[in-house]
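The other protein chains are all here in position, but one chain of the complex has been omitted.
As written, the chain order gives the labels A, B and C, with residue 1 at the start of each chain.
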């Protein structure tokens, strides 16, 4: 089972994600530089966090034009699980794989803090091990993390069950307190918080089990018995 | 940028001719205080720099410690005071960039950043607020983009920094010992400049750092580019893994001039370079401008011709500039050409080694009377005073600052900012605990004891996490060394640090000197800053939530030492009194005992007692865990003192231990065996922070109210004045 | 061919909040001064230096670039394009 971790110039959570996939969940992970292509038989793709192209112009917009995004798109169409975390989410949104846009936080500051997520959709490849409304303590770290959609799109998202995670309280002013969404078929998921920072009890002061289920869900989806 | 006339004649006599204008610029940059340490170097030698864990290699800009299992930790500290005082955003950001490159040049990956920030009175002074806000954003934007967590630091406000800023940045690196760059050069090696392009920005920067602000050259503004820096880090580490680097040096103060001459001098080689080969931002730059430009985000690499191709491929991948600017010679000369024409040709050894000065010193007049205390207005309502104190900028929580810093990236941060020291996990199964500390209020009153106090405080902080101090970084920041009174305070601080370091066997692994820190109102207070690295072999003490019925045990004596305390200065507006003094044997005993009880896993947490004294330290414990505490002042260890002194004295070597009742006997046995002065002074529970003296209630505060004030007041001050 | 300076101003569409502008305005209001300012909006500008045969073509070209490369996000932003002689 191979999971691809896509690396853009300025990605900085790629190594953290790789560590979690390989050392914590025993998956076979591989880095893919943004100018390379993705193999057709890959089992899942993760776009990690960071500051691709220094967040210039808008977070994620330049990376969204990378050659590898065309492959990501193709894999997405085939139903392969794809996860974008933080900057990875911003890139998925900017490349049109996910709806909405991520704006500057209402505080206008970069925010690094722990918060609680609520699981709203437990049908995706990254949430199938959760109960609905389950709580996940998890850190956020972003400057442009305010998810925005207009009311019409929000209605659509709700109707099509595309809201995956919401914050339990107001964090950055995002529409409907949305923290993560998926595409219509549910295989492409984007989220602002960092699950890779929360799955090891040594660095998670609260509870590392809920975040772990994000990766365990992927294992189940791919039929891996760990 | 210019040499003093004495230095000019010295240069002429050393080279036996008139220098060219490019040579003059190169030498002026390298002989500046910032690059040459001409006023301080003679004296810095007194610090102990060796130890069983210290690895010394030539040409390193950072200290290296062997932490076992084939791994090393590197560390360095720098400041960017002058640039930050005029352009806080760019100054602070490029300060981070500079020290990160120092860590990188040893061949280690930067894994943590620390920032020490000092400004004027933000309650009264709009300028100070502006400086503070923008410096924080500068550190945040740069460190966050690099993906290096900023996990600790300090913030302090004092009138002495009016219209000025001290921005200190320390960086810690980690790597395999076998990957350390062993700086060397072979015949036929080439010299490569890698990274951002060279422009006119920052010309005269190091000179600028050595002048007082009044005579500053305002053209020295540096624009940060953290994105390029991030790519440089990735490219260098990849090149390191491929063993493509013979020697590596970052470009900082003095630009190419310093990098070339110091590398040539350290490796005992000559370097011949062509300014036309340097990738520049503007087409019409003169050779001397190229040589002294302090454009950020550049590294110098020496490699050979076969490895060069691979290095160029890596740079291409990461889309960063990479120019072969020269070659290694064996004539020990710094030879700067433009095409065929020579613009400078000097012995590296002359350029890199300015004549060291031995400046006169004299005990300052003000110190004669500073210990005298005046009569204070008695405090009628301590609860009210305490609320005011918790809201004061120096005491209030710094969460507004560190929540803007990504302190989790890299997934090493076991103990996060907000407590005492922060702790990182290392790949060898051990943990690294780090803290930086300064205390200009106490250093002003007693430069020697104040400096020792900073040292002990930083040690105390890492000890609270269960770490044994293994290395120290010092950053000595003072006014003009040409003033003998200021120079005296510099020497006193240095002597104090030396004594403590020797006695405690904590080697100095690096440091920095920043002089000429003068504001329009005069010199800053002496501001030595100490960084301590501590190592934990097994397991750090991670704060466990305090619950009802837990005991509060205080270790160490409280003494009548309120000189330079926040209480005197903020509540009574008084500068003076007796500065806290570290009793070396008591300090050692207490450190050892705290480490022992942590090893036995007895405490739920250990907290350092310092700024704001016992009253603030206890309140912090309560506010963080949202639980009340009843403290009896009459049980506090130490001689009998008036209540305000017990509450607010900032005596050193004191720790607050939180412990479950069931473990208290074991704790007492260890502390008694070690002959430590201690007492159970309080018990947790309820919703109030209460201090009493005998039957008399002194302070009675609701935790939730105190917490709200303490958490929010700094943000409110910054945002709304 | 001539060189033109084309200014692209990117700002939020009406109805999309602009916390930065609001914060600056609130700062003013809180301070009690400058009551005469009723609104502050922030925008981002990109100044392109471009070779084209005339102003009109330059403008069209830059508009194309902006649309194609998503220089602005049409969901939340709008652009104004002005052309000047360089």
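General observations
FYI, a residue touches a chain if its C-beta (ideal position, glycine included) is under 8 Å from a C-beta of that chain, and two chains touch if they have at least 3 such contacts.
Computed from a prediction, not measured in an experiment: that's the story for all the values here.
By the touch rule given at the top, the unshown chain touches A, B, C in the complete complex.
Only one of B:221, B:266 or B:542 touches the chain withheld from this view, namely B:221. The chain omitted from view is touched by exactly one of C:13, C:41 or C:56, namely C:41. Looking at subunit A, the residues touching the absent chain are 9, 53-54, 56-57, 61-62, 65. Considering the complete assembly, subunit C touches the hidden chain via residues 3, 9, 11, 21, 24, 27-28, 34, 36-52, 61, 65, 68-69, 71.
Subunit B meets the missing chain through residues 86-87, 89-90, 126, 130, 199-201, 218, 221, 223-225, 227-228, 281-282, 319.
Following the convention adopted for this analysis, only the chains that are shown with their structure count from here on.
Subunit A and subunit B have Cα centroids separated by 36 Å.
Subunit B and subunit C have centres, each the mean of its CA atoms, that are 41 Å apart.
Residue numbers of subunit C whose C-beta contacts span two or more other chains: none are found. Residues of subunit A in contact with two or more other chains: none.
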